[in-house]
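Removed from the display is one protein chain of the complex; every other protein chain stays in position.
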Amino acid sequence: MSLIKLFLKIFTSTVILLLIYLPIALVILFSFNDSIYFIFPFKNFTFKWYERLLEDPLFLKSIINSIIIALAVSAGSLSIGIPASFAFVRLRRNTLYVGFIMIPFIMPWLVIGVSSLVFFHTLGIPLSILTTVLSHIIYSIPLVVLIVAARLISLNPNYEKASMDLGANEVQTFTYVTFPLIYPAISVSALITFLWSFDNFIITFFTIGSEITFPIWVWGSLRHPTNVPVITAASSIVILVGSLIVYLMETYRVKKGIGIYAII
Amino acid sequence: MVLLELVNIYKYYGKITALEDINLEVGKGELLTILGPSGSGKSTLLKIIGGFEEPSRGKIYINGKLMNGVPPYARPTSMVFQDLALFPHLNVFNNIAYGLKIKKAPSNEIKKKVREVAELLHIEELLDRRVTQLSGGQQQRVALARSLILEPEILLLDEPLGPLDVKLRKEMQLELRRIQKRLNSTWIYVTHDHEEAMVMSDRVAILNSGRIIDVGVVKEIYEKPKNRFIAEFLGEVNIIECIVDHVEGSAFTASSGDLRIEGLTAGKLEKGDRVNILVRPEKIGITVTPLNDRKNSVSGKVVEIIYKGAYSDVKIETEDSRVFIARTFEPAYRVGERVFLKWDREDAVVIKE
Partner (left out) sequence: MNLEKIRRKISINLLYSLPAIIYLTIFFYIPLITIIVYSFWHGEPLYRVVRTFTLENYVKFYTEELSQNIFILTNLISIATFLVILATAYPIAYFLARMVKGDTGLKIILLILIPLEMNYLIRVFAWRNLLGENGLLNSLLMFLGLVEQPLTIFFHSIPAIIIVVLHNALPYAIIPLYITIRSIPESLYQAAMDLGSNRISVFFRVTLPLSMPGVAIAFLFIYIPMMGEFAIPALVGGKTYLLGNLIVRQYLTIGNWPYASASTISLILTTLIVMFILFKFLGVRRLYE
């Protein structure tokens, strides 16, 4: 038994360290290497790739665009998804309804991307940040519904009944009881849709047209070898900031007991 | 004075009948227990009174006013839920003050009233705590305080003591009763525990399969049950099926095999009627010395002694394989010992089949 346990322990730590963290660690390490090649031996320590990165107008623009898109997607999908999750809780055994809301969620992103492309093209709508936002929201709606509805389902229905019993009408009950209790799930879904949208490449690829977002910038830069060290620097920044956000969010999520499915 | 009146209440869920022809009156200052096995519809009835469910048919009056269609927040009732439903995001003070805050009461009045009700329930030390930090008994008190502070005309309690351990339960039963008497308020208390019903209530309504099968003072129902179901539901009872031999005025004799029984009846009996004779274990005397009088008496061997704290139930098997249970406060008997049982004819209840 202890042998199995030992084996599993070593296996788990090896996978986490070598498979998940080593590539990341190397990216961060080589972002300080004074060479345009990502090869041993390590040359001199330098900040120049970071300097060059911050001078790159395209990179800055891509980050700003990605933030604008992610904010719009987050706001849009929350305002559509939160009311829908209330209906979803009551209709969750209705296959037709559940299927309607969830099919965008289970489709490969490629499908959302190409159908948006064809749709906008057919209507003569030029591709832009706006079209990207519109197609990102398609996937974000079910994402929000899943997170908020999971919270609503786990909520004791007697809380609302007790509130009504103590004299609060429907609106007051929502304001003072239901909303405070689902608030953590709403904030988590806001953050998750933001991060997802910021990070999405596949749907963006079809709908962004000639604009740029951060993943599109990475995609473009990957094709130019001279840009390699600059990408390592950009990646390091995104990794550190992103990890911090995810860490804070996950700690909050575990503390508030929001379903672990939320992350998916 | 009648405070609550239920008239011909029916409740259907699809084809299932949850409640059937419920008629009930509850007076002001009364504590009525609704007693029934699980699935008997007692929680549904409470929900209908509280306004969480609408009856399929029938009318509800409180203070003479029709309550059908009136939402819970507009009814002068308040419910203590089975799972208490304390708001987890509010502390004890804000849970108790919730109803008054909704009513937009002035904050000094809220503070004063919360303090009063907290003192009544001995939870004044807990007001700053989170509800999740409280013990089960403390949570009960907070839930009760949250409802009582609104001074509801009728307080509805849905098995609130369910999850507590036996000792705490007994304490809370007495305390609830004390509070109810002190406030002279009207409570409707749902439980499946007949002992709890006996401790708590002025009157009890017994519910089975969605029908009220008896309403009355607990002691009377216990001692003079209308039928076998009620008798068995209200605790251990010995039942002897027998045939009436002879009737003379209110007295009669009956027999069951070798057993000869004398009894008294208020109703009409005739020779040859099949009847059930019910005798509570505590009404049966138990002795080791043989008895002269063979009437209302059996003998047998002790097969089991069940300790129940202050008393013990002694299970006896007769030679013709009948089983009797007698209650004794001095468990001086051994398994296998031959004993004699006897009861007075006044203590036997007769139910015609």
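Labels A and B are assigned to the chains in the order they are written; within every chain, residues are numbered from 1.
To be clear about the criterion, a contact is a pair of C-beta atoms (placed from the backbone, for glycine too) under 8 Å apart; a residue touches a chain by one contact, two chains touch by 3 or more.
Fair warning: this is a prediction, and the values are worked out from it, not measured in the lab.
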item	value
Footprint left on subunit A by the chain that the document does not show	1, 4-5, 8-9, 11-12, 15-16, 19-24, 26-27, 30, 37-41, 79-81, 83-84, 86-88, 90-92, 97, 100-101, 103-104, 106-112, 114-119, 122, 134-135, 137-138, 141, 145, 195, 199, 201-202, 205-206, 214-215, 218-219, 222, 228, 231-232, 235, 238-239, 242-243, 245-247, 250-251, 254, 260-261, 263-264
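Everything below uses one rule, namely that only the chains that are shown with their structure count from here on.
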item	value
Interface residues, subunit A side, partner subunit B - complex	156, 158-159, 161-169, 172, 176-177, 180-181
Contacting residues of subunit B [partner subunit A, same complex]	50-52, 71-73, 77-79, 81, 83, 85, 87-89, 98-99, 102-103, 146-147, 150
